[in-house]
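A single protein chain has been omitted; all remaining protein chains appear in their positions.
First chain written, first letter: the chains are A, B and C, and each begins at residue 1.
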Amino acid sequence: MTLDRPLRYGMVGGGPGAFIGDVHRRAIALDPNTDLVAAAFSRKHESTLQTGRELLMDESRLYPDFQTMAAKESERSDGIDFVVIVTPNVSHFPIAKAFLEHGIHVVCDKPLTTELSDAEALGELVEKTGLLFGVTYTYTGYPTVKKARELVQSGALGPIRFVNAEYPQEWLATRAEQDPDNRQASWRTDPAQSGKVNCVGDIGTHIENLVSYVTGLEISKLSARLDSFVGGRTLDDNATIMVEYNGGAKGIYWSSQIAVGSDNALRMRVYGEKGSIEFSQEDPNYLKVFSLDGPQQILSRGRDALGERGDSIVRIPAGHPEGYFEAFANIYKTFTGALRKRITGDSPDEHDLDFPTVHDGIQGIRFVARVLESSEAQGTWIDF
Amino acid sequence: MTLDRPLRYGMVGGGPGAFIGDVHRRAIALDPNTDLVAAAFSRKHESTLQTGRELLMDESRLYPDFQTMAAKESERSDGIDFVVIVTPNVSHFPIAKAFLEHGIHVVCDKPLTTELSDAEALGELVEKTGLLFGVTYTYTGYPTVKKARELVQSGALGPIRFVNAEYPQEWLATRAEQDPDNRQASWRTDPAQSGKVNCVGDIGTHIENLVSYVTGLEISKLSARLDSFVGGRTLDDNATIMVEYNGGAKGIYWSSQIAVGSDNALRMRVYGEKGSIEFSQEDPNYLKVFSLDGPQQILSRGRDALGERGDSIVRIPAGHPEGYFEAFANIYKTFTGALRKRITGDSPDEHDLDFPTVHDGIQGIRFVARVLESSEAQGTWIDF
Amino acid sequence: MTLDRPLRYGMVGGGPGAFIGDVHRRAIALDPNTDLVAAAFSRKHESTLQTGRELLMDESRLYPDFQTMAAKESERSDGIDFVVIVTPNVSHFPIAKAFLEHGIHVVCDKPLTTELSDAEALGELVEKTGLLFGVTYTYTGYPTVKKARELVQSGALGPIRFVNAEYPQEWLATRAEQDPDNRQASWRTDPAQSGKVNCVGDIGTHIENLVSYVTGLEISKLSARLDSFVGGRTLDDNATIMVEYNGGAKGIYWSSQIAVGSDNALRMRVYGEKGSIEFSQEDPNYLKVFSLDGPQQILSRGRDALGERGDSIVRIPAGHPEGYFEAFANIYKTFTGALRKRITGDSPDEHDLDFPTVHDGIQGIRFVARVLESSEAQGTWIDF
Partner (left out) sequence: MTLDRPLRYGMVGGGPGAFIGDVHRRAIALDPNTDLVAAAFSRKHESTLQTGRELLMDESRLYPDFQTMAAKESERSDGIDFVVIVTPNVSHFPIAKAFLEHGIHVVCDKPLTTELSDAEALGELVEKTGLLFGVTYTYTGYPTVKKARELVQSGALGPIRFVNAEYPQEWLATRAEQDPDNRQASWRTDPAQSGKVNCVGDIGTHIENLVSYVTGLEISKLSARLDSFVGGRTLDDNATIMVEYNGGAKGIYWSSQIAVGSDNALRMRVYGEKGSIEFSQEDPNYLKVFSLDGPQQILSRGRDALGERGDSIVRIPAGHPEGYFEAFANIYKTFTGALRKRITGDSPDEHDLDFPTVHDGIQGIRFVARVLESSEAQGTWIDF
């Protein structure tokens, strides 16, 4: 059964000058029939009103705070179906908790929380309420990543032996947090807003999630080194992590915000006994596939079959580049598709539920906790 | 003054199974506040209703034909502000004419018409009515293309000497028009729907427009060869064109639909006395810039300054790939921005009007006419 | 039977400051057992002596001129087996003629001559004497080029439809010939030393030879435009050529010396009905192979099979880059291999004779003549 009305969503965070809230709104809009109808964009109500007016929203649904929003929306017959949480990390937990407790489905930006216990509490709440909970690990939304996962699952690469994944960026190579206009640098390097980590929480978790999604490997233990290369900075801006997985495979992860010359260069290489793959987020329409003694192949989104799941989320033909917005939109397309099925009484199947969940969010926070623990113990190997 | 309501648009064409209509709708939705409210998606009313229902549109504004739509919408106080025309080439002219005559602004897919005289007639109508008229030459919407244009205009490359531009595709390397499911192959290779040309009209015109936009060079004469390599096909599937520009620069264009291995590989190289640039549509976040005796530079969208105009249309930071939808959206963002200014009584400036206009559309049709003329005369040089 | 002594060769040209003579000597030395023993490196005997001393050669075989050298060496029992001619274009003919007439095998740099009649005369002399005659069209020496040829011959690409080949360079984008230290620029742009053409003779002929070698296609007619973009220069520095081949395939060639940013960017794309290949001389260890609807493949020299002939000339494993010297050396390895068989009484087979011959040299000069003829007739199509 098809839902004969638009899905309705609200947003917490994403006010004036916020980068990621705008990205979420545009990504959702790329597919039809999901409308933004309520918001608490900012802790300053005037800012919420300003953004709401720019978006031509009904002012009666622009709320002074998330608590009011959760309460009021849950009472309306035309209340929001789900909320999108795009605030700084430290407030993810109370906001997500509030909406879940009001029976509203949630999409939350990553990292899920700053404390592992909070993340696990959200997991329990999701289980208890049965609500859908998505976490926007964007990069698993690329069709080429779906294909990478399928290649591993199908056995085409053979048993996986080694993973080398990295995520270098340049943007914190100088003390950008001292620039008053650089609000993101300020809050990300500020323990009060980001928690105990910066780099490994912001981008290291993307590595962990991407590798886990593609390979299905579970980390058994890790040894980590967190660095802070820029003087006067208390949180990490570089992380090197050696991992071991259940079953004997091993890997190495590197995330950095001081890598001059790198924009957003998430890259993953997975080596199996018979083949390997390479995915580069900055060139996401292509997937390199290698086999023993065979020629390098470059799969092209839209041209080459990317598997049932990958092909299902391609919007335009090969050679017409898709990018970051589409990856983001694919997370939402899947989440909202599952939600529509829920609302109309259908049962979402495995493909319908192929979006990052609260479980993935918890794993990310566990990863951060273990990395921190190892780094503080001079790289001692820590059980995951 | 800011417009305090959404812009309203209608669409002609873009019914079930149509590729490009869907692209237009998504691209428009990437920026907020422009709503689809009326349509004649198909010549079959039932198909229009079907697509309209999928998009949750008001059925009273799903019209049986474009004439009715133009008439009715022009009478409503909340009628559409502009129409988007995404039908096969042969019907562009009557549809555009009808809406212009009803005082409705127009965005039309390229090529503008199939006859040069029709294109010129539209040009006159636009001049007479003063309405805005956009033509969706998508590829000038990339920020890196704006930068390329700026580099030429600033004199950084020195006077331009030579241009090499190409647009190879594979998709008609076999007789795909015999596949009943391949509707696009059918109409594009069918003179009744496409006019006298196929390849040079569909993608050759993109080369002409892109080069003209970036370099500002005007073709003075050309020598062309149209080929039809696939047996049983009457229209061209490959075109090689030598051009000369006013001022002494020269160039070569190649478009092909039989280039096995190429998806949508539009590529332009412009050589000046002091420098050169290379743009590849399949890798649109980067622009290669060369200078005499100097090292190759790769400009990255979002990282490196792309000029006032280029920077103004970037939506996300470097390393977060933008693609085809964003290029398309940039055409619409500019067009709708200018239209909003018109509606609120402001005067659009040069940047506001930086979208492909009916003039560009006419030049494209003139280009096609001259190419056909030269090819039929065994490559004789034809004045433009 | 194996030859139990080194082959002996002499060189005409290649004196102090000459680039290409030094390249020939090093390329020959890359394989053992071929020794330089005689020379007339320069028209100035003192220069010949200087270079000879640097190479620790026996001064009694450093000759004042090529005529003396040909005469004396042909009389010695330990005289040279072959001569290498690396002088400016205009003197190739008399020198080659002299050595052939003295019964000495010849390797001559390209272009073979400056006049088609001279080239044909050499062809007749070769036929009459039965001597081996190699022309150093370097780029057919790459193993990946051998593979490209094999892919065409095997039918893997299907019948060839279209060829796009180009050879852009920057080095004459300014008036380099006015720099007294740039001797190569001086003689190449000087009709007295280069003949009637510059760019199309120097690098356009490489395109013609490479395409011909790989595809086996014979040009039936062509239309050409020679440009001279740099003020004060009389010979061409840019050439655009449309070609048709026997059998219906078509192509386009572009060579340029004013392409700012290009070093030596010879590149060839060959499109068949079922597949295509792309070869880039600046990245010669790889060959891109495309097939209808299939993924791009990148063959790697040393890793992937390059055919019987290609594999036979690979010296080091994959990932250990081979380059220009090796391509050059492969021409010589093949030529000297055939010559050794001649000397020991064995019959060279087809593989042994897989080096560019006087026939290839003649075709190159014919190509230049036809291009010049067409260009002087405003691009009229000229039968080949």
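In this section, a residue touches a chain if its C-beta (ideal position, glycine included) is under 8 Å from a C-beta of that chain, and two chains touch if they have at least 3 such contacts.
Owing to the predicted nature of the structure, the values given are computational and were not obtained by experimental measurement.
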Not-displayed chain touches, in the whole complex, chains A, B, C
Contact with the hidden chain, among C:P32, C:P180 or C:G232, goes to C:P32
Across C:T114, C:T140, C:Q169 or C:S374, the one contacting the chain not displayed is C:Q169
Across C:D78, C:E218 or C:D263, the one contacting the chain not displayed is C:D263
Against the hidden chain, subunit A presents residues 157, 161-162, 164, 166, 170, 173-174, 223, 225, 227, 229, 238, 240, 242, 250, 252, 254, 256, 258-262, 269, 271-276, 278, 288, 290-292, 296, 378-379, 381
Subunit C residues touching the chain left out here are 4-6, 19, 22-23, 25-26, 29-33, 54-56, 169, 262-265, 281-285, 300, 302-303, 315-326
Touching the unshown chain, subunit B contributes residues 289, 293-300, 303-304
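Basically, only the chains that are shown with their structure count from here on.
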With centres defined as the mean of Cα atoms, the chain at greatest distance from subunit C is chain A
Here the gap between subunit A and subunit C, centre to centre from mean Cα coordinates and rounded to Å, is 56
The distance between the C-alpha centres of subunit A and subunit B, rounded to whole Å, is 35
Taking each chain's centre as the mean of its CA atoms, subunit B sits from subunit C at a distance in Å of 44
Expected list for subunit C, residues touching two or more other chains, is 296
